[in-house]
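Can you keep this structure in mind? I'll have questions shortly.
The other protein chains are all here in position, but one chain of the complex has been omitted.
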Amino acid sequence: MAALMQNEAFQVALWAMVKVGIILGVMLGVVSYLIYAERKICGHIQARTGPNRVGPLGLLQPIADVGKLLFKEEFIPAGANKVVFHIAPILAVFPAIVTFSVIPMGPAPMFVVTDINVGLLLFLAMSSLGVYAITLGGWSSNNKYALLGGLRSSAQMISYELALGLSTIPVLLRSGTLSLSGIVDSQAGNLKAFGTTLPLPNWGIFHWYLVLPFFIFLICSFAETNRAPFDLPEAEGELVAGFHTEYSSMKWALFFLGEYMNMIVICSIMVTLYLGGWHGPGVDKFAPLGLVWFLTKLFALLFFFIWVRWTYPRLRYDQLMGFGWKVLLPASIVNVVIAAVWLYWRANA
Amino acid sequence: MLAYLPVLLFVLVGLGFGAVTIGLSTIIVPRRENAVKNSAYECGVEPVGNARGRFSVKFYLVAVLFILFDIEAVFLYPWAVSFHQLGLYGLIEMVLFILILLAGYFYLLKKRALEWE
């Protein structure tokens, strides 16, 4: 037993298990209350109060929802491909959970699960996997709405994934590493420009060539997470609930969970790449403050996501694809070239 | 390689979480099936035809174009990471590469491959 405790691999695994437990637990809680927040914010935006019956201020509403979903009757449409039908919801939550293993939520080693040197690639790979859940879910349901919703959604996601991937390239040009911790480290300190140190943090977004990528990434995140104004796959007016039309009970809940988890993941990545990660005043004196800063930025972005959803109308499908392919993609490619030329010039001039 | 061990654990947990949830729900959830309930949902109307019909070839086109530009992005990552080591040669090579791809992109635009309608 003692020998086992000494084993490095075992220690790593043990710590990872502890952290995965904490992350999963916290994430489930956050997701429940994110849904609550969404409904509450939506209510206030629409001059209502939102949920307010279950518990004080309706705070117990998420728990009631989960309980309801657990005991809901479930049915699988005749003619559905049973195996794929069951696999799809698992794939919906899986990528989000895996991506969380590489996100630095505070100074290492306490708030970092692991720091692999291809962290960003892992995120991109996992976000690509998200398409499978939706396509397979839509295809296996044996339902026309589901199939069309799934197809639309996968076409949309892969289209926006291009611009999303390309908008991270300038960040890499600056940091020179794919490790997310490395990228956060490259944003430490204060911004140096015009030969002086400015009273601004050295976050990605404060470098002019990263402003456009940040906004492209933000817009693509809406599309990647299938949120309004890009929630075409589930356009109620035409496709009922899109790819999850035929899903009910816990399987539906998993899709829902996956969507919100993906939202959290993509916002965390955005914080990491462009908003300085866990950097903020006072972190060097008291490390746990890093987590506070990270969560503050994360929740600000999440609030922004919700805000946008209840403010903007949905795009038409051709507008959506056109915007992705004809505006975001060329803009991000051109930005890569400009950023590269500028960085080369600055390094050698 | 030890850094990847937690990732592997997260993969297992991620798969396990979904599987356990679905497994649990199959046990506790009530099931009262009947033919109508199990039929595909088409706004209450009797389902017409097969759901797995043919769909627009546009989706295939988008998939192919995605592969094309995604490969481009894949080439850009290693270049971006070692950008400062590659120097001017790397910069010129990559700018040329991007220009060639942009030429292809403009060709697509011209051929209206990106239009939906």
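A and B label the chains in the order they appear, each numbered from 1.
Quick note on the criterion: contacts are C-beta pairs under 8 Å (C-beta built on N, C-alpha and C of every residue); 3 or more make two chains touch, one makes a residue touch a chain.
As a working rule, contacts and distances are computed from a predicted model.
One chain of the complex is hidden; its UniProt record names it "NADH-quinone oxidoreductase subunit N", one of "Cellulase", "NADH-quinone oxidoreductase subunit N", "Peptide/nickel transport system permease protein" or "ATP-binding cassette domain-containing protein". Taking every chain of the complex into account, the absent chain touches B.
From the options B:Arg32, B:Arg54 or B:Lys110, the residue with contact to the unseen chain in the full assembly is B:Lys110.
Note on the undisplayed chain: of the listed residues B:Leu12, B:Ile28, B:Val74 or B:Ile100, the one touching it is B:Ile100. Touch with the hidden chain on the side of chain B covers residues 82, 84-90, 100, 103-104, 106-107, 110-111.
The criterion applied here is as follows: only the chains that are shown with their structure count from here on.
Separating the CA-averaged centres of chain A and chain B is a span of 15 Å.
On chain B, the positions that touch chain A within their shared complex are 2-7, 9-11, 13-15, 17-19, 21-22, 24-26, 28-33, 35, 37-43, 51-53, 55, 58-59, 62-63, 65-66, 69-70, 73, 76-77, 80-84, 88, 91, 94-95, 98, 101-102, 105, 109, 114-117. Across the complex, chain B is touched by residues 8-9, 12-13, 15-17, 19-20, 24, 70-79, 86, 89-98, 100-102, 113-117, 121-122, 139, 141-148, 151, 154-155, 158-159, 161-162, 165-166, 169-170, 172-173, 176-178, 240, 245-246, 249-251, 253-254, 317-318, 321-322, 325-326, 329-330, 333, 336-337, 340-341, 343-344, 347-348 of chain A.
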